[in-house]
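One protein chain is absent from this view; the other protein chains keep their places.
Entry: chain A
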Amino acid sequence: MADEAELRAKLHTFGNDARFPDQNQTHRCFQNYVDYFRCVKAKGEDFAPCKEFWSTYQSLCPVSWVEKWDEERSKGNFPAFDL
């Protein structure tokens, strides 16, 4: 990603998302991860709103999870549809 460094600089702790009211934000992390790749698939990498998903999951998800999911996506056994 071109402006990844720029986005990293802008990373901050995200506020409330009413869909995920619990303290445990696992589902929010996963949802944003999935939403990012769906968004990119539908609108392309340069579509600005997609980056919101990207920075959210980058902020919320442990790196090891993201690595695991990336690997699963490349292997084709990621447990969510159309990714």
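Everything that follows uses one rule, which is that contacts are C-beta pairs under 8 Å (C-beta built on N, C-alpha and C of every residue); 3 or more make two chains touch, one makes a residue touch a chain; residues count from 1.
Assume contacts and distances are computed from a predicted model.
This figure omits one chain of the complex; the name its UniProt record holds, of "Serine/threonine-protein phosphatase 2A 55 kDa regulatory subunit B", "E2 ubiquitin-conjugating enzyme", "GPI transamidase component PIG-S" or "Cytochrome c oxidase subunit 3", is "Cytochrome c oxidase subunit 3". Of the candidate positions A:15, A:44 or A:79, contact with the unshown chain belongs to A:79.
Remark: the residues of chain A touching the chain excluded from display are 26-27, 29-31, 34, 78-81.
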